[in-house]
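Every protein chain but one is kept in place in this view of the complex.
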Amino acid sequence: MAKSNEPIWWSLFSAGGMVAAMILPVLIIITGILVPFGLVDDDPLNFERIYTALSQSYLIKLILFIVITLPLFHWAHRFRFTLVDVGLKSVSTLISILCYGGAIAGTIIAAIIFLRI
Amino acid sequence: MITNHDIVMIGGGGAGLRAAIAIAETNPNLSIAVVSKVYPMRSHTVAAEGGAAAVIKDNDSLENHIHDTIAGGDWMCDQDAVEYFVNEAPREMIQMEHWGCPWSREPDGTVAVRPFGGMNIERTWFAADKTGFHMLHTLFQTSLKHNNITRYDEWFATKILVENGRCQGVTAIELRSGKIEVIAGKATIMCTGGAGRIFPFTTNGAIKTGDGMAMAYRAGVPLKDMEFIQYHPTGLPGTGILITEAARGEGGIMLNKDGYRYLQDYDLGKPLDIDDPSHPVKKSMELGPRDRLSQAFVAEREKERTIPSSYGHVVHLDIRHLGEKKIDKKLPFVRELSKNYAGIDPVYEPIPVRPVVHYMMGGIDTDINGATSLPGLYAAGECACVSINGANRLGSNSLTELLVFGARTGKAAARFALEVPHPDKNSLELQTADEQKRITRNFFRKGRGTERIFSLRKEMNETMETSAGIYRSGKSLKETCDKIKELKDRFVNIDLEDKSLNFNTELTSALELEFMLDVAEAIAYSALKRTESRGSHQRSDFPERDDENFLKHSMAYQTNTKPHIDYKDVIITKWPPGERVYGKEK
Amino acid sequence: MGKKEMSTYHRPFPNTWWLKRKPYVLFMIRELTSVFVAGYCIFLLVFVYKLTQGADVYGNFIDALKSPSSVALHFIALAFVLYHTITWFNLTPKILVLYKGEERIPQGLVAGMFYAGWVVVSVIVALFVLGM
Partner (left out) sequence: MAETMKLEIFRYHPEKDNEPTFQTYEVPFLEDWVILDAINYIKDEIDGTLSYRWSCQMGVCGSCGMMINGVPKLSCAVFLKDYYPDKIRVEPLTGFPVERDLIFQMDDFMTKLTEIQPYIIRNKDEEKPLDEGEYLQTPAELARFKPYSMCINCMLCYAACPVYALDSTFIGPAAIALGQRYNMDSRDHGRDARQELIASHEGIWECTFVGECSAVCPKDVDPAAAIQRAKVSSTIDWFKDVLIPWGKKK
């Protein structure tokens, strides 16, 4: 019985799931409801404010980076099994490559973008 | 087809598995077969709730346990067997602990014990109220460790094969394919459990049909003390599901329709208040032995002080005062069962109960090594009678018996197997061909008759209930003997709708009915001949115990006509017969 | 063990099994929330990317948030992500099996801790992004 490498994917999945559960709802409310409907004073998302916040604090940058990338792995792992569960078991290797590959690609792109700030 | 093993266990319940492991551990080179008509973990040991007795605490002594057992059995126990049993019990129970059995514990981590009926001190080990379940699964799972144990799951044994004067195995049907094969062994151990299904109202599962007893009986081995049948005082009406004695051990009380603790009227001591720290008092009132409690029920019924229900009369078992917390911790299964099957929550309402057929004290006659009169044939567990239970088993002695005598019998059979030559292959195959023919002829031939299994079984159940119940009389027993004869004759005309091979459960029901009729016959004749009252055998026409004539085991032999009943002395070593006293000691 | 293979019947298990019972449908919805989770993360990534493209590009992007289609998408995403959050927290007691002595800490309490944490985190994030 081969030793499985699932733990790495599973822990990324879990961490991503936790981040998504904790942080995404409030962010969606901000970008999807509060800001568009003008329910908050000023414009919290104005360029100056966000850009300075991100460019001046490595910590904020890192947090946002994690908030964006970990849930990608959450998706990759879950979606992989969703596809297997609906009967695509025969191409499961390909699915794994596409899903995890997608999440890794997303992470690399994110890294490049974040480095440019 | 013939498969060879050194030792063949028929039955994968507590006794069969314990025997198998004992052999596997003592000699890893022996090949062991465990043949069972159901997957071993479905065996009826799984249903045992209350616990298993063994002396472990400092305030207890072996002598106490011996005395309780012998007095509880109304001096019908073989005392050498009881002594061995009690001495060995703690070791066996510790062995179960070492194998992982989840015994309930004291805060300091030692095993906990609880009081049980007829015992003068708390000595019953328990795993909440699923003791048998945990023991069976522990044994079964432990048996998986040994790869010299071959399991024949869902194989139905039909006949003991005797050749050259010794038992050389059995024929068995592989249920899924329907084919009959020889499972040959140098020694064979019957561990097929009890026969409660002979009666209509029983705590026993569908598989407890006395198969092993009947097979041995047909092979010429006597059945011992078959008239002693234990009624458990607290079964749920309708289903017969058991409410464990542990409910009373923890302090539950029995009430009649007036809310009166009627047991005080039956020489079982005086009740203490339920809040009294000494309640429940051992060996008194609710903690009297089962025979006496069941008899008290009948008397209450006659006085019209019981409660009518849609399933006959009941009394109440009240555990409300224990409180929800204790009930959930110590008796969760009682709560689950009462809620599901009686529609009441015992935290808030008393449980309706009535006596129910529970256990066979008698069985295949064996010596202290589990050996029967037929060389190579051994028996252990409820199907056997060594006899430690005498005329009335004490609750929680049986599970321990499975271990103690399962192990001992296993080892004895292993020694025997090492000494005898290989089976006589050819003649066993011939015998199997005969058995195959018998089954085809009896059950598969077209146009046999019109009798239905179900109606014969029902008639057998009814006649046994009327005549071999808590109280018996010569007249009704005679009628039952005739009735069984009639049913056996009619059995020949039984017609199976199912003529196929794969998993033909109609065929197995028919074979089981045939086994039960044989066992019922042995019970009825043994009871008829015992003209005294002792333990669970109460004759309304002979209400006194008669040590002069009947301090003897009944031995039922099958003949071509009616069974022949003989007697054998009870082994008395240090404990001469005395009076059974409850509620007055100390 | 001498068990001959015999003709058994293997029932088909269609790929549409998850439509057969409500718990399975709910399970599938739970699994599909991951698509919306990932979708929103990609949106965030685009957001940061626009930031690197300068104030004008970024400004247009923020204006586009007000479009009905964007709002609609956000609402859908919110529904799924909330479903994710709820199912996720509800399952935490299966992973975090805690005992106090003999008693298991009630599952509701364990999940409750996560819900409480969620509220705190949400408030902090909101204050941080919106205010200060």
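Per-chain residue numbering starts at 1, and chain names A, B and C are given in the order in which the chains are listed.
The definition used in the following text is that contacts are C-beta pairs under 8 Å (C-beta built on N, C-alpha and C of every residue); 3 or more make two chains touch, one makes a residue touch a chain.
In this text, all values refer to a predicted model and were calculated from it rather than measured experimentally.
Although it is not drawn here, the omitted chain touches the following shown chains in the complete assembly: A, B, C.
Only one of the listed residues, B:439, B:496 or B:528, touches the absent chain: B:496. When the full complex is taken into account, the listed residue touching the unshown chain is B:111, out of B:7, B:20 or B:111.
One of C:79, C:97 or C:120 touches the chain omitted from the figure, and that residue is C:97.
Residues touching the missing chain, restricted to chain B, are 38-39, 41-44, 46-47, 91, 94-95, 97-100, 102-111, 130, 133-134, 137, 141-142, 144-145, 153, 176, 205-207, 238-239, 241-242, 333, 336-337, 340-341, 343, 452-454, 496-498, 500-506 (touch as defined at the top). In the full complex, chain C makes contact with the omitted chain through residues 3, 6-11, 13, 17-18, 20-21, 23-24, 27, 31, 91, 93-95, 97, 99, 101-104. As for the chain not pictured, it touches chain A at residues 1-4, 6-8, 10-11, 78, 81-82, 84-85, 87, 89.
Convention: only the chains that are shown with their structure count from here on.
Inter-chain centre distance (chain A to chain C, centres taken as mean C-alpha positions): 12 Å. If each chain is reduced to the centroid of its CA atoms, chain A and chain B end up 64 Å from each other.
Residue ranges of chain A in contact with chain C, taken from their complex: 16-18, 20-36, 40, 43-48, 50-51, 54, 64, 67-69, 71-72, 74-76, 78-79, 81-82, 85-87, 106, 109-110, 113-114, 116-117.
The touching residues of chain C, counted against chain A in their complex, run 15, 18, 28, 31-32, 34-35, 37-38, 40-45, 47-49, 51-52, 55, 58-59, 62, 65-66, 70-71, 73-75, 77-78, 81-82, 84-85, 88-89, 117-118, 121-122, 125-126, 129-131.
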